[in-house]
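One protein chain is absent from this view; the other protein chains keep their places.
Per-chain numbering from 1; labels A and B assigned in written order.
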Amino acid sequence: MKTKKKTASGGNRSEKRFNMALTASGGFIVVLLFAVFATLLAAAVASIKEFGLFFFIGKTWDSSTETFGALPFLVGTLCTSFLALLISIPFSIAISIFLGEYFKEGAVSTFLRSAVEVLAGIPSVIYGLWGLFLLMPAVRLLETQIGAPPHGVGIFTSSLILAIMIIPFSASIGREVITLVPGDLKEAAYSLGATRFEVIKNIIIPYARSGIIAGILLALGRAIGETMAVTMLIGNSNFLPTGIFSPANTMASVIANEFAEATGITASSLIYIALVLFFVTTVVNIIGTYVIQKVSIESSKEVT
Amino acid sequence: MFRDLARAISCAVISISIVLAAFCASAGDMELLGAGATFPQPLYSKMFDAYNQQYKVKINYQGIGSGGGINQLTKKTVDFGGTDAFMTAKELQAAGSPVLHIPTCLGAVVVTYNLPGSPKLNLTPEAIANIFLGNIKKWNDSRIVSANPNAKLPDLPITVVRRADSSGTTYIFTEYLTKVSGEWKSKLGTGKSVNWPAGSIGQKGNPGVAGYVKQTPGAVGYVELLYAIQNKMSYGSIKNKAGKFIEPTLKAVSAAANVKIPDDTNVSLTNTEAADGYPISGFTWLIFYKEQNYANRSKDRAEALAKMLLWAVNDGQKYVEPLQYAPLSKEAAAKANKIVRSMTYNGAPLFK
Partner (left out) sequence: MKDHAGARLIKDMIFKCAVCLFAFISLLPLYLILYYITKNGIMVINWDFLFSLPRPIGESGGGVFNAIIGTVMLIILSCIMSIPCGIAAGIYLSENKKGKLSNTIRLCVIVLQGTPSIVIGIIAYLWVVAPLKTFSALSGGIALSIMMLPVIIKTTEETLKLIPYHLKEASLALGVPYHRTILKVILPSGISGILTGILLSVARITGETAPLLFTAFGNQFMNMNILKPIDSLPYRIFYYAMSPYPEWHSFAWGASFILVVLTLALNLFARGISVKWKIQF
């Protein structure tokens, strides 16, 4: 009896500890994220005080005179990531339709799916290396053909590499939402004599639209924060870009280039940029994830 | 039942500590950390490799740019820094306690370019300033052609390549251009990083600039001489103050450095009076704190650093010339020795 009692109470105590350990680990994540935000904010405070919201419209980034405006980097980031999206959308949607509708199973599908997964698994720095030695000469050739300054690096090159890097993300999300489209809807359309194209155009795309957009949004979040490949190919110019072939800098690449040597207000301004970057990617990610969750919950309701 | 959990946790803790202990166990041999200029990096990488073989002290030097070297020393994350620009009064003040500079070698900043046929060009100061200001946009511009009547210059757009990081090479180069060009002085001035005209390409470090110029036809950039030589890139002869076009060589750099050196070795070697001197050259320095007892540094560490610094300005000088840098003059070496010997630990000199 005695031992039993002991184990029971011991069990209770350890149960409590076990639960506490679980809750603590969960709570740790929340604390961690809060600490990340607080650290960035605290380190950026000097720059926020100095430049405030003018930081976002200032065109000069000059550490010798200590005037900092992040507009060139905001524009650089927006240009590269939206151009990358534009390039990647046809491909990622094609892959999603291919895998989600035309070839759901079989060797072709498995091949394409694993190829896309491999593409997603290649490290960013290797994309940069590849871009440096293959994409850059190719783009330079194109630039000489059309009479642009033959830099080889710049917004266009970075967008190309970004597009390749984000295709897997939007494609795999797109595939998932397309497979969520209820079969009876599609069958109803087929039974009325619709062709596959019409089913895709009139049933699948409208139905999966919000999910596809969410996937694109998540890919955008990824493109905005991408650092290494872009740093190697963007040309690092702290000025407002003048065209799609001109060198520029994104928020992430300017941090990678200048953070090691930055002191005082320069460092604070770079962290201010990091804070903005953190904020933007957070918002984009939350919206994207929320939409996807909503889509999958709705479809599961309809199935049951 | 709790025992199981406890056992699991203690197992984990023990295995973690074993791993950590294994990692820390090899901490025995001394390792010094330095960072900064990429200008002398080939030399330092050779010197420290030799030093490791001889004295079994690892010296990890990372080329992150002179500005980075100064910043990381000030933040006390490295044992010493490397810079090609003497620290400014403001930077010295930010460092808190006195920082010493010792010169390790002299080097030339060359204007390197990628043109078909790799012609040897003569460059006037005005041409260089206007190229980097973005005023000269094509290689067959009359301002370049006039000094090179024999060279076949193509109708190729110029891509200006400059440093993206804060750099002592940039400092030497812009100091020279400030001295020779009024427009440069008013628009950009001298600095480790300046507000370059739009449209120029930024690259990290001397290697980055050299790498990009090498890949891009029509590109022009400025790098330390050795980077151009090692990569078989062409570079221009530059008209000096005496009006002669001087090819950057070890001799021409030494000639330019024939000036009086102050006790702190803070001296500018650009555009000097020397008739055979190459006009864009400069010292590169190692920087470190005079008082070595800071941030819990052990005396062993301080001594290892001091010993290495002394070696660099004496025995280590034999590695300088093979790599196309110019060695320190007797005067400069003597001053550097004196500076190293003034290092202290807890106020007491490290060398008796």
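List of remarks:
Methods note: contacts are C-beta pairs under 8 Å (C-beta built on N, C-alpha and C of every residue); 3 or more make two chains touch, one makes a residue touch a chain.
Computed from a predicted structure; not experimentally measured.
Only one of the listed residues, B:Gln41, B:Thr174 or B:Gln292, touches the absent chain: B:Gln41.
Interface note: of A:Leu74, A:Ala208 or A:Ile271, the residue touching the hidden chain in the full complex is A:Ile271. When the missing chain is restored to the complex, the residue among A:Val139, A:Ile155 or A:Ile200 that touches it is A:Ile200.
Only one of A:Gly211, A:Gly225 or A:Pro241 touches the chain withheld from this view, namely A:Gly225.
Where subunit B meets the omitted chain, the residues involved are 1, 4-5, 8, 12, 16, 19-20, 22-27, 31, 33, 35, 41-42, 45-46, 48-49, 52, 58, 60-62, 75-78, 203-205, 207-208, 210-211, 213-214, 226-227, 230-231, 233, 295, 323. Seen across the whole complex, the unshown chain contacts subunit A at 11, 14-15, 18-19, 21-30, 32-33, 36, 39-40, 43, 90-92, 94-95, 97-99, 102, 112, 115, 117-119, 121-130, 132-134, 164, 167, 171, 195-198, 200, 218, 221-222, 224-228, 232, 252, 255-256, 259-260, 270-271, 274, 277-278, 281-282, 284-286, 289.
Simple rule for what comes next: only the chains that are shown with their structure count from here on.
The distance from the centre of subunit A to the centre of subunit B, with each centre set as the mean of the Cα atoms, comes to 37 Å.
The residues of subunit B lying in touch with subunit A in their complex are 1-2, 5, 64-65, 67-72, 74, 94, 157, 159, 164-166, 189, 191, 193-196, 198-204, 212, 215-218. The residues of subunit A lying in touch with subunit B in their complex are 7, 10-11, 13-14, 17-18, 60, 62-65, 136-137, 140, 149-153, 235-240, 242, 246-247, 249, 257-258, 260-264.
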